[in-house]
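Here the complex is missing a single protein chain, while all its other protein chains stay put.
Chain IDs A, B, C and D follow the sequence of writing; residue 1 opens each chain.
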Amino acid sequence: MQRIGVFVCHCGTNIAATVDVKKVVEMALAEPGVVHAEDYQYMCSEVGQEKIQNAIREKNLGGVVVCSCSPRMHETTFRNAAQKAGLNPYMVEIANIREHCSWIHKDVKEATEKAVILMRAAVAKVNLNTPLKAGESRVTKRALVIGGGIAGIQTALDIAEAGYPVDIVEKTPSIGGRMSQLDKTFPTLDCSSCILTPKMVDASAHPNITLYTYSEVEKVSGFVGDFTVDIRKKARSVDMSKCTGCGVCQEKCPSKKIPSEFNRGLSNRTAIYTPFAQAIPNVPVIDRENCIKFKTGKCGVCSKVCQAGAIDYNQKDEIITEKYGAIVVATGFDMIKLDKYDEYAYSQSKDVITSLELERIMNAAGPTSGHLERLSDGKAPKEIVFIQCVGSRCADDRGKSYCSKICCMYTAKHAMLIRDKYPDVNVTVFYIDVRTPGKNFDEFYRRAVEEYGVNYIKGQVGKVIPQPNGKLLVQGADLIDNKQILKEADMVVLAAAIEPNPDVRKIATMLTASIDTNNFLTEAHAKLRPVESPTAGIFLSGVCQGPKDIPETVSQAGAAAVKAIGLLAKDKLLTNPCTAHSDELLSNGCSQCAHVCPYGAITYEERQVNDHGIREVRRIAVVNDALCQGCGACTVTCPSGAMDLQGFSNRQIQAEVDAICL
Amino acid sequence: MSIEAKEEFRPKIVAFCCNWCSYAGADLAGSSRLAYPADVKIIRVPCSCRVNPMFILRAFERGADGVILCGCHPGDCHYTSGNYYARRRMTLLFSMLDFIGVENGRTRVEWVSAAEGVKFSTTMREFVDKIRSLGKNVRLEDLRCRN
Amino acid sequence: MATGNKQAELIKEISGVNPLKCMKCGKCSASCPSYNEMDIKPHQFVSYVVNEDIESLVNSKSLWKCLSCFACVERCPRDVKPGKLIDAARQLVVRERGGDYLSPNEIPELLDPDTPQQLLVSAFRRYRR
Amino acid sequence: MQELINRAKELLADGTVARVLGWKAGDLPFNPEPAYFEKEEDFADFVYDGFCGANLSKYMIEASKLEGKTLVCLKPCDTYSFRQLMKEHRVNREKAYIIGVGCRGKLDVNKIRDLGIKGIESVQGAEIEGSDTLTFQTLYGEKTCSYADAMLERCHVCKGKEHMIYDELIGESRETKDADRFAEVEKIEAMSPEERFAYFQKELSKCIRCNACRNVCPACSCRKCVFDSNKFDSAQKANVNSFEEKMFHIIRAFHVAGRCTDCGECSRVCPQGIPLHLFNRKFIKDIDELYGEYQAGADDEERGPLTSYTVDDAEPGIVAERG
Partner (left out) sequence: MYQIAKENLTALFQKIASLQELYLPVKNAGQVNFGVWSEDAEVDLDTLKSVKSPKDVFFPQSETLYTCIRNGKKLTIEPEALQEQHFVVFGMKACDIKGVEVLDRVFLSDPVDTFYAARRDHGTIVALACHEPEETCFCQVFGTDCADPAADVAAWMIEDTLYWKPMTKKGEELTASLADLLTEDDSAQEKVEAEQAAIRAIVEKLPYSNLSLEGWNGDVLMEKFNSPLWDELYKPCLACGTCTFVCPTCQCYDIKDYDTGHGVQRYRCWDSCMYSDFTMMAHGNNRTTQKERFRQRFMHKLVYFPANNGGMYSCVGCGRCVEKCPAALNIVKVIKAFQKQGGEQ
């Protein structure tokens, strides 16, 4: 039996207000094996840690139980503290009496009883703990960034600048992402492409950055420091090394009626195309689904007109396998589909548009060359209504439960730009709340109201009714005047909710990164580790983690880069010592454990054993510690119990069960 | 007739939670102050696939009234496939317990992500209610372990 | 106050609505076809229930002006369903003996040869015990 | 039988095999035992008849460690076990020379006793090519019964005449299946939980923890069973109250789930006549229904149902939904 010390944290009043910590100490002292128990205000503080260290030294403790917050919070803190006092760090166990007890129970008696049981379970476990030693694994000094929008570009640039090679994988033919579709940016109203394009150029020109555009991540294996990734480079049908980007092929392509993704379907493009003028790389791709040559075998115009001879109809998808030490996810967002919002007549009228469509309309390179006009008849609108929170803050399944965060600001921007350029146009904004936290944000919104005369009405729109005369009848509520408003508008702009790129779920699964019900990637800690995934070596950049605007995205991109650089700067990583272990005397060599091992960490060898006097050669399962991640799938598959998991052994878990069921 | 109030049945419930999703979900329930009955005690395991049917039977043997296993949602396992194996194992185990006449509902599997504090809390409340309605586990307990 | 509280609880129970979920967007009022007939507006139903001022609600014109078209219920982004709240308030009234809004004696006056019989039946269901 | 003996002697003589694993006549007409034959004269006792129910594939685990090849006589159902053991690297195919022997169903001496036939001195009709009627000379007079009535339960739900693996076949097999494999399981499933509990409580209360079911089982091939080791603190030999038995039988069934070929040896050997095959068959039924039909030992490659999965497998809640 170990000599165990129990340390009960008050966590200020977080624990002590609901759990009688003195009682927990008293009960701990009554437990067999417990030779020391004390409580303290903040165990995680310097003084608290010293208390633990002193007790380890003075009482010669072999095991430590800290009754405190979640082990996900301070397990490492206490383990490090114990190590400094000469105790193996894995002889420390945490009883989570905050998140799992004091914070969720109100009754002191009940909470104290539960805290005592959790303490006992931890004591029972630590009694069976064995000293463990972390192994080492190497770090591949190369990073992968998934997604080539502003988030991915910024992250890649920062990592590259620190001297590490980094690859960007971008699904579309060009990097640039959502930001390249924007006309102006708030709150300074600079031109989006004017600030983005230089960054795109930097990224493509940087010696440490490799761009894989029109490419997708196909398979990820390995673990922090040593990921192996398969990247599918889709066939571009254009030889990148030969293409000069002259654009003749696009001019001559006879297939011209394909809705442009970049212009949100408001204009057309050709089958061989670059998505937009500033695209990087400036090499077109052939959209094989719409190309006449691929559909019928006849045509080949682009090949004929290409001076450089860059067109290659036989190009095949290529799989590139590369090793990475860190992976940054920057998969961005899209607008939600509005098919569940019939009341706003989005599908009935061309003049009901989303804000991103308005961005394209306002953009000089857009479908209307920057002229504000109705898509139905090309006429200049006189009355424009903006509707906020379309699909955001929604409790039912039509929309999203969260606030999309950027809409208030871009709507103020749109309203202001319209009023600035077309002073005769009336702009009305129906809003629920105007949310403008951010530097110079509220001032920006106030300018829209005060200087530009945008009419903000507190209240939501109930429905939009297309009229026979081409107008749109907007029925809304004014909650300040307490009246219902009927307004004829020429154009209605919907601030549709944003949602993570739908591909992110697939990517998260490959990366084993956790993801929430809204498809946003989960961060390791909401406050303290906001740019890391709980999966080691995976970092989050941009909207894939949660709604955010450009400045926030760029700062998070930098933060993710720093985290990745911090990882790449290490030569070796300590591995989790809680790995599976095979008992050679019990192993049957039946291969079942190898079947369920997700890491291929189990192999078999013919080994001479001495089983209590029986000497024979047996087929024995062997675990590769460097590959094993400690999930424990093998331990349950193994009928004889030969496979056990260090740190979470059968007997340890059973001891916890026993203590809880006592 | 007894004048004493009948003592309320407080079930013993063991919740196995995987470290990456459900344990974090339970932490989130805690930091969001989403209360659930104190009858639930959580054991942290690396993955739902670490939970051996023997642990579950052991809990019942020792007088547990309900056992719930929480893991990452299928497809989201930190170890890619652990919860898929757990799902098959638990399905078969539960089916066997049902077959030998153990009350349905004493065991449960629920997928709770790190972001689902609310789900964790409501799941636990539901489960405790269910176990309270089933009453004490007498079909699997080992009498020697009784108090 | 105590009665108000009891009645408010009852309304919540009958309607199955949690008025605290309301984010005060006003989409209900924006959707309501009877808006102009009403003294208390649909979005206010919610706050009357929250404030437990059921007295005013049951004595309002709105109580009988709501068509139960449920446009507000359909469009409410927060699942608050003001239409259900007012429906429940109406139930409170008709559950009281003598609180019937419609009496059979009035029927002949209101009768229009074009009125479908079904409407009458449903009117009785809605406006009296 | 003579053909089998001749062929075995031949293979022994030409050195193809070093020994023959078959059955030796017992000292009573119904108790032949598994035995090795290494010399020609040993074959005087060699027998293969209706009472040779024992599945010899498990003996091949030990035989695989011996010098030279072992000729093993396997009935069609035994070959599933052998193939499953092969898949699990527990037997060595190279060390086995498999003669697939014909089978027309094996006899259960307990069923014969249940028919009121006791004091058996001799039996006619149990031979491998014998008649459909068994005739017994007993201390209490001559008795008869039909061969089918005296068959083991497993033969009534026989998996078929095909041998899954063999080097050569000797003898004809006969179809003996005349009952639905899952009928018994379904009957229990249809009971109320209280009835099911009472049923198993009654059956399992007889268990004496003799481990015959485990030790005869070809799937229970662990070098050391968890119930004998300290890995789970589960090495309890006591039958103190009913929980120990439930734990043992549930876990045993779970450990062999997806690997059990349904050879029925567990029920054959249980001294207390507990229908242990029901546990395994319940799992087989569930696996077939939930994950697609699977027969352990019918192939060399396919992953067992508990070491594979599909992303849209049934949720454990299905158990409650099924009611």
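Everything that follows uses one rule, which is that contacts are C-beta pairs under 8 Å (C-beta built on N, C-alpha and C of every residue); 3 or more make two chains touch, one makes a residue touch a chain.
Since we're looking at a predicted model, the values are computed, not measured.
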item	value
Chains shown that the absent chain touches, full complex	A, B, D
Which residue of D:214, D:231, D:249 or D:285 touches the chain not shown here	D:214
Among D:12, D:60, D:73 or D:120, the residue in touch with the chain that has been omitted	D:120
Contact residue for the chain not shown (choose from D:65, D:174, D:187 or D:206)	D:206
Residues of chain A in contact with the chain not shown	30-32, 612-614, 658-659, 661-662
Touch residues of chain D, complete complex, unshown partner	26-28, 31-36, 54, 59, 109, 118-121, 138-140, 202-203, 205-206, 208-212, 214-216, 224, 228, 233, 235-240, 265, 268-269, 271-274
Contacts of chain B with the absent chain, listed as residue ranges	62, 144-145, 147
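Throughout what follows, only the chains that are shown with their structure count from here on.
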item	value
Between chain B and chain D, centroid-to-centroid distance (C-alpha), Å	37
Centre distance in Å when chain C and chain D are each reduced to the mean of their C-alpha atoms	72
Chain B residues counted as touching two or more neighbouring chains	52-54, 58, 75, 81, 85, 89
For chain C, residues that touch 2 or more chains besides their own	none
Residue ranges of chain A touching chain B (in the complex, touch as defined)	70-73, 96, 98-101, 103-107, 110-111, 113-114, 117-118, 121, 505, 508-509, 512, 514-517, 520, 522, 534-535, 578, 596, 598, 629-633, 635-637, 645, 648, 650, 653-654, 656-658, 660-662
Interface residues, chain C side, partner chain A - complex	21, 23-32, 35-36, 41, 43-44, 71, 75, 77-79
In the complex, chain A residues that touch chain D	583, 585-592, 595-596, 604, 611, 616, 618-619, 637, 639-642, 644, 650-651, 654
